[in-house]
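Okay, here's the structure, questions in a sec.
Complex shown without one protein chain; remaining protein chains in place.
Labels A and B are assigned to the chains in the order they are written; within every chain, residues are numbered from 1.
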Amino acid sequence: MLTILYRRLWMQSQSYKIMLAMTLIALVINFAFAGMNQNYEPALDVVDLDGTVMSAAFAARLSEIDGQRVTVMDALDEKRVQMKVAGALVIHEGFSAALVEGKVPRLELVTLKQDAEVMTLEYNIERAFDQFMAYRSLALDFEAAAAEAGVEAEDAYERTYSRLVEVNDARETLKVVTEGGSQRDLNAEIGMYRILGFLIMFTAFTTVIAAAEIVEEKHNYTWQRTLVAPVRRLGIIAGHVAVAFVVGMIQLVVTLMAGQYLFGLEFGANMGGLLAVGALYILTMGAFGLFVTSFAKSPNALGGIVSILLTSMAMLGGCMWPLEMVSSKILIALSWITPHRWAFDAMRAIGADGVTLASQSFELMMLAAMTVLMMGVGVLRLRAE
Amino acid sequence: MLQTIDLTKRFGATLAVDALSIEVTKGDLVGLLGPNGAGKSTTISMIATLIEPDSGKILYNGQDLMAHPEAIRKGLGFVPQNIALYQDLSGRDNLKFWGRLYGLKGDLLKRRIDEVSEIIGISDRLKDKVKAYSGGMKRRLNIGAALLHQPDFLIMDEPTVGIDPQSRNHILDAVKTLNREGMTILYTSHYMEEVEELCRTIYIMDLGKLIASGTKEALLAAAGGGEEVTAKFETVSDALISGLKNLNGLIALAQMPEAPQTVTLSFGGDGGHLKPVIELATELGHPLLSVDVSKPNLESVFLKLTGKALRD
Partner (left out) sequence: MGSMMWSLWKKDFKTYMADRQALFTIFLMPVVISTILGFSLQSMFGTAGGVSQIEPLELAVVKGYEGAGQGESGKTGEGAGGVTIGKSYSFEAFMEDLSANPVGARVVAEMGEDQMRGYFEDVDPETIFFEDFLGSPELGETLRYTVTDLATAEQRLAADEIAGIVVLPENFIRGMYVNLLTPLRSEVEIAFVENSARGVSSKLAKMMLEGFAGYLDSVIDNKNVLIEQQIAAGIALEGTDWGARPDSGLTLEQRGVRALEPVDSKGYYTVAMMSMFLLFTAALGGYLLLEEKRQLTYDRQRAAGLSRWSILLGKLALIDAVALIQIVLMMVWSTLIFRVSWGSPVALMVITLATVFGIGGLGLLFMTVAAAFDNIMISRVFENGLNQVLALVGGAYIPIETMPALIQKIALLPINGVVLKAYLYNMMGYSLPELMPYVGLILLNGVVFSVAGILVFRFKEVKAHVDHTVQTAVDAESVL
């Protein structure tokens, strides 16, 4: 077994060149997704066609609200709506006049399409307008009350308005405090899902490719030659699976470490637990590589099958989108048979929620069972050959 | 040392090896001769414990290899018919790897690599990658990888297929040297000349069966010794064939289906059979286009036994 390890990892430079290439690819993905830890806010153009103090105040109010990136413009640029921003809010002429008359002014949201991002914008705009109107109403009421009381209140409206903005932004009387779970916001949560998901997906590719080298050896007859040597059959198979394990682990460790310490990703404090789950997962994928190898007739056939199977498993296993967003019960059931799902659940719980390794015993058991099953079938088939 | 008893192997509907019984004694150089598809490689694969026979036994030093396949592996050197080397490793790295699999390491491995590369004649190219080698050099390295651990028993499965004459001669010389030094060798080929040159004991296979066995001399004698006349006539008739068959001393007459004007006549006893053939041809009015007289060889033995050439 050690001889095979030595040959494949040390003597054959192509092995580590390929591992390097796959690890680099995984790191690039990590780096790209590190940006998702920053708060994502849809971009909104605010087109002020009214050009009054009041419309400017409303536009300013929109800019002050968390949850979107606002650019105030004089005219609507439809190209920007098509390419750069989620939408453009047009404050039509007559905005100020309508407010003075106590009517509802005309606001128009121009978008390219209707999706979740646009729904967020709609909500933010409607809330911002309600708030703006509330401030205005209160400031006006105060101005009226001051006038009625004969009290000289200089800049009554502006002072009250400013104070309202100041207090609203500063104080929280009614709070929502989170217990359990993580302190990440929704966007960071989705970002974390994606990072972990792609880490698991890419590690699988590297590991399975390494294990499936057996098909190449059969094609070159070096497999047969090895079988004639006084080496245990299981030792030969174990050697190849060990290579896959080492290669996969190196990629996993490098990607996790680089992600945590270079790109500022948060994988939690229990790196040991993460690596333990990762190690078991990689062993499972090594077993999968062996399993697939035992069915493949040629290196070409293997190439196609591996790609498709691993991509499908990554999709079904929740590597690309949270399984909780999948409505189909059949697909949820299918996710049970993918190692990706169990690795993802355990790594997410340990890395994101800070739970212990022991608490993930069910997930670990599923991975172990899959490893044993696939390794068993692979070994039996190879021996039968 | 090695004995197969009624060894049989079937692949689907094809009976690749049919109740084969052969014996290899220690220190012998045994040839397994036969055309393509005779079952030689399948036999070799079974002896090397790569595939399991459907029935029969293989005994190695008295041990049943079906029950104890590991009994042969340590002392077996196996040269497969295909080049079984890592193309992107150097010759030295290949030898290192295969040597390690047989338990060699350190200085011993280094020494054996040097020794073996001298034997096979590729010392000056060891550092180059195998994919840069010529076909002959690959074959030599293929053999070298089987010699590192100084096996007691060497199996060579058609080791000279598709290589240049220089490499072939080198290999044949190496085989003789190794056998002289005490190595037992089982050599398979469909090249009659090689087996004739190298082997003391010869087994001839065809269509999975053993059709003849013995020393070269015994096989030739059993085929009748004498001489062989190959005559090409302008035309051939039943009368001519009948006349030829009645010639004195004739043991066998063979006509190639694809070349019916060419007739091969095997005569026993001493020579001097050309004259009667020419006389008969002249008498019956069948001019000779060409004639060849030769001493019988394994090819003719095979021809006699099967009615076809080794290279058919």
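For the reader, a short list of remarks on this structure follows.
By definition in this document, a contact is a pair of C-beta atoms (placed from the backbone, for glycine too) under 8 Å apart; a residue touches a chain by one contact, two chains touch by 3 or more.
Values in this document were obtained by computation on a predicted structure and should not be read as measured data.
The residue from A:191, A:248, A:286 or A:339 that touches the chain not shown here is A:191.
Contact with the undisplayed chain is limited, among A:177, A:358 or A:384, to A:177. Residues 14, 18, 21-22, 25, 28-29, 32-36, 40, 78, 81-82, 88, 104-119, 122-123, 125-127, 129-131, 133-135, 137-138, 141-142, 145-146, 149, 151, 153, 156, 159-160, 163-164, 167-168, 171-182, 184-186, 189-194, 198, 201-202, 205-206, 208-209, 216, 299-301, 303-308, 310-312, 315, 320-322, 324-328, 331, 345, 348-349, 352-353, 355 of subunit A touch the missing chain (whole complex, contact as defined above).
Quick note on the criterion: only the chains that are shown with their structure count from here on.
Annotation: 65 Å between the Cα-based centres of subunit A and subunit B. By the touch rule above, subunit B contacts subunit A in their complex via residues 48-50, 70, 73-74, 76, 78, 80, 82-89, 93, 96-98, 100-103, 145. The touching residues of subunit A, counted against subunit B in their complex, run 3, 6-7, 11-14, 220-222, 224-231.
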